[in-house]
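Quick one: the structure is below, questions incoming.
Apart from one protein chain that is not included, each protein chain of the complex appears where it belongs.
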Amino acid sequence: MTNRKIPVAILGATGTVGQKLIRLLDGHPWFEVAAFTASAASAGKRYGDVVRWREAAPLPAWAADRTVLASTDPQAFPLVFSALDTEPARTIEPLWAGTGAVVVTNASPFRMEPDVPLVIPEINADHIGLIPAQRAARGWSGAVVANPNCTTTGLVLALAPLHRAFGVERLFVSTMQAVSGAGWPGVASLDITGNVIPYIAHEEEKVERETAKILGTLDGSAIRPAPVVVSAHTNRVPVIDGHTETVSVGFARRVTPKDVAAALRDWRAASDVAGLPSSPEYPVLVEDRPDRPQPRLDIDRGRGMSAVVGRIRTCPILDIRFVVLSHNTVRGAAGTTIQNAELLVARGVVPR
Amino acid sequence: MTNRKIPVAILGATGTVGQKLIRLLDGHPWFEVAAFTASAASAGKRYGDVVRWREAAPLPAWAADRTVLASTDPQAFPLVFSALDTEPARTIEPLWAGTGAVVVTNASPFRMEPDVPLVIPEINADHIGLIPAQRAARGWSGAVVANPNCTTTGLVLALAPLHRAFGVERLFVSTMQAVSGAGWPGVASLDITGNVIPYIAHEEEKVERETAKILGTLDGSAIRPAPVVVSAHTNRVPVIDGHTETVSVGFARRVTPKDVAAALRDWRAASDVAGLPSSPEYPVLVEDRPDRPQPRLDIDRGRGMSAVVGRIRTCPILDIRFVVLSHNTVRGAAGTTIQNAELLVARGVVPR
Amino acid sequence: MTNRKIPVAILGATGTVGQKLIRLLDGHPWFEVAAFTASAASAGKRYGDVVRWREAAPLPAWAADRTVLASTDPQAFPLVFSALDTEPARTIEPLWAGTGAVVVTNASPFRMEPDVPLVIPEINADHIGLIPAQRAARGWSGAVVANPNCTTTGLVLALAPLHRAFGVERLFVSTMQAVSGAGWPGVASLDITGNVIPYIAHEEEKVERETAKILGTLDGSAIRPAPVVVSAHTNRVPVIDGHTETVSVGFARRVTPKDVAAALRDWRAASDVAGLPSSPEYPVLVEDRPDRPQPRLDIDRGRGMSAVVGRIRTCPILDIRFVVLSHNTVRGAAGTTIQNAELLVARGVVPR
Partner (left out) sequence: MTNRKIPVAILGATGTVGQKLIRLLDGHPWFEVAAFTASAASAGKRYGDVVRWREAAPLPAWAADRTVLASTDPQAFPLVFSALDTEPARTIEPLWAGTGAVVVTNASPFRMEPDVPLVIPEINADHIGLIPAQRAARGWSGAVVANPNCTTTGLVLALAPLHRAFGVERLFVSTMQAVSGAGWPGVASLDITGNVIPYIAHEEEKVERETAKILGTLDGSAIRPAPVVVSAHTNRVPVIDGHTETVSVGFARRVTPKDVAAALRDWRAASDVAGLPSSPEYPVLVEDRPDRPQPRLDIDRGRGMSAVVGRIRTCPILDIRFVVLSHNTVRGAAGTTIQNAELLVARGVVPR
């Protein structure tokens, strides 16, 4: 890598994921944010004037002064971060990919497309091997690489080393999800203060399907999904950041809680992945304290990039039960989007 | 029933369950609270001076002026309500039962004793048939009749009609429990504000064991537990009242969500139970709205005595998934304690 | 009053205030809801299909089945309740008043108009004497009568008897306001969970100006505002219902906390006002417990229509300090709107 940073654009830069991307990219060793896009209504204005900045860290001066471009007007960038909402992403991301940009996206429309890699670098970096087929099929000079839904992300971080070691066959997951997962304004305070909402539209389907794809194997130019059956119950709770998930897992062979704890503790990413700027030292941390993990105390571990697993114990029905927590807007969104971009640079898909 | 009300005593009257008993017994058609007990430190004092009254409804004048007795000094009452904490209950309830009182208790120590009925009247009123054996074994002229843990209560209300109709074989339950379940002071606000605590000591064991007993059958002088395997994950969330539980159930035979909804909707208690003053019109209400039940909106349905079930749908692993909500301090504690007392009167165990 | 109820319409019936009006008017002894209005998009549809019902009490069947009318299409009703938002209210309420309806409104645009009564019946029922002048000036056969902002309401309920007895000259008020005051979706949970927002747009001005008008005196065909100087600090806190306000008051003459407590306790409405169906027995309740009032425990006192005052003590700068709590969507909105309608019937402005 030369000293010159790679210029990147952020699509949909005014929303909560866009803001998190800006904060996490502030001072990034490899990337330099050269352009922001937003809706046509904001195009041509100063970013600091159109964003309702909600990060606790102040809006960086370099970002405040930048002029916003229209998302629908693709520019020549080798790498683009997409924080677009679902519907705009469906049409806008292809425009940029067609113009030559590798679009790393947090948006959902392409996640389950057979030719789109759905990647968490520690787990399935090799899925970027889909890109040539994607380019061939779609006639893009760029590409789209997605990261999973925030709830899926915490879950598969805990599952991946267990799947490799013991073969995950089926699992229940019941979630307690933070309101930041719905963006801003998102969930009305009148609905969630002192309350639980036991429903998040489309969330259970996403968790059930994305899990099998991420744990799947690259087979030529397609992903063979892992034969894992998932039953998800997704719930919203009055927490700002951090999705907590209770999980019961059935494995292909008999395992003990000790086996599971060891597999989680011993798990390390491939060495090039481990060396990415956004990769945490430990993808999963294991807690022995009986009342952990908790969002308020554990959410920032590994700079928000480590999932934390606790309460590993046997399950009377399947084999093993545990709790997993992950930071839904860092590891579950902007953090992994950036880490995916780093992976694509490290593996030569995006030229330095 | 004559016009004369049955005089009752409340053991442990200063705690949150004791306060709820007083509020629910205020104006009760059958019972008149004639005595309160508390720890020796409070004995001899005016109730209004020792209680830290936390109900929104004002402390009734008749209660405020009553002199508190010592819990350890049993008096002659035919019926006694126990809101004692676990450890005091273990030694004090037998004192009163030995003196001739039928002790209806919310405390946990005797729940799993083979000769103690663990009762929710709509479900297993016949389990009070254990009382003769209990009296014989323990030499008590009175008796102890318990109601279940608050988390078990909501769960078994949903399961009971399904078990009768389809045979429940195994189930997962993951809970989001209100802080009132821990009493006062209970959970520190520093621990739970904007947070989730994925652990409640001993709670999972209680749910797993009590469920099988309540759904079990009276067989001579013993309960044959139902062969139901339960895997529970219990969690605390920042909600004041109302335990929300996500449940996946496997049945002995194939059932559809429609079957389940119908079985829940059609369920009625035996007619003498349905006529008890504290019995709700419907033990279970079924919700069709996709985001219900919710603690804030649904907790007081059936005056806090109806469990509310929603999101009935198929489960990819077991057969059916749903959400159940119940009021943990009414249906899950004081309300069922009183209803049990009513049952014992209606069925002649306590003389009118 | 004959047995026949007065048919009324509710303007803006789908919002949170409209819903509260429906719940409070369900079974009302004098009024029968005969029509609902909403935006053109909802007109012609079934109310149950367009409302996102958020009250804990179920949507009454009579309301669910009613066809929604367009707010902009005035019908012949003697009495209309307006729960319109500010901007629509500005143009729509005159349409209905012009058609002959007496519009009792919770909306703000006309509150400070010199010819519009701003009324809390216990305090300034005589201000409805402005109506003839209003009709003359505006050429309406109907009229508009407003109730104050929710924050003003709790404050003036505590001030009114003190002003009469001792002469309020100036006061500080710092508020902790519930999220329901902002309607739905209102305040984003991402903004207020575990947080305080020390700003509510236009709220301080409303409190400062409305207070002087309500405490003012009807002088011929105009209100002479009370010479009361108000300094308001308004804040949002994560509470669902109930505005808590800390107040320091300077009087025209020296008073003790005892004087203030007595004046508040002794205050009763004029007898015809006291007899209105929505009037509470006590407009203000006084609390002696040092940590009261609190939203969670005291909000429903007097069926949500009594303000609760506590912590009455001397102030080192002005004369007296206290805390006042009132239910912002009942007393501070729909409840007083209905009570104003009752007043207008009782005093013959609306014919029975």
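Chains here go by letter, A, B and C, matching the order in which they are written, and residues are numbered from 1 within each.
The criterion applied here is as follows: a contact is a pair of C-beta atoms (placed from the backbone, for glycine too) under 8 Å apart; a residue touches a chain by one contact, two chains touch by 3 or more.
Source: prediction; values computed, not measured.
Touch, as defined at the top, links the missing chain to these shown chains in the whole complex: A, B, C.
When the whole complex is considered, the residue among C:K5, C:R54 or C:H233 that touches the unshown chain is C:H233. Per the touch definition above, the residue from C:A40, C:A56, C:A136 or C:V196 contacting the chain not shown is C:V196.
Checked against the full complex, the candidates B:G186, B:P227, B:G275 or B:P351 give a single residue touching the omitted chain, namely B:G186.
Set against the missing chain, the residues B:R54, B:R90, B:R268 or B:R313 yield one that touches it, B:R54. Hidden from this view is one chain, which touches subunit B at 16, 54, 179-180, 182-194, 238-240.
Contact between subunit A and the absent chain runs through residues 54-56, 193-194, 240, 296-300. Seen across the whole complex, the unshown chain contacts subunit C at 170-172, 174, 176, 193-199, 201, 208, 229-231, 233, 235, 237-240, 242, 244, 246, 248, 290-297, 310-311, 315-318, 321, 323.
Operating definition for what follows: only the chains that are shown with their structure count from here on.
Centres computed as Cα averages put subunit B at a distance of 41 Å from subunit C. In whole angstrom, the spacing between the mean C-alpha positions of subunit A and subunit B is 43. The set of subunit B residues that touch two or more partner chains comprises 194, 240, 296-297.
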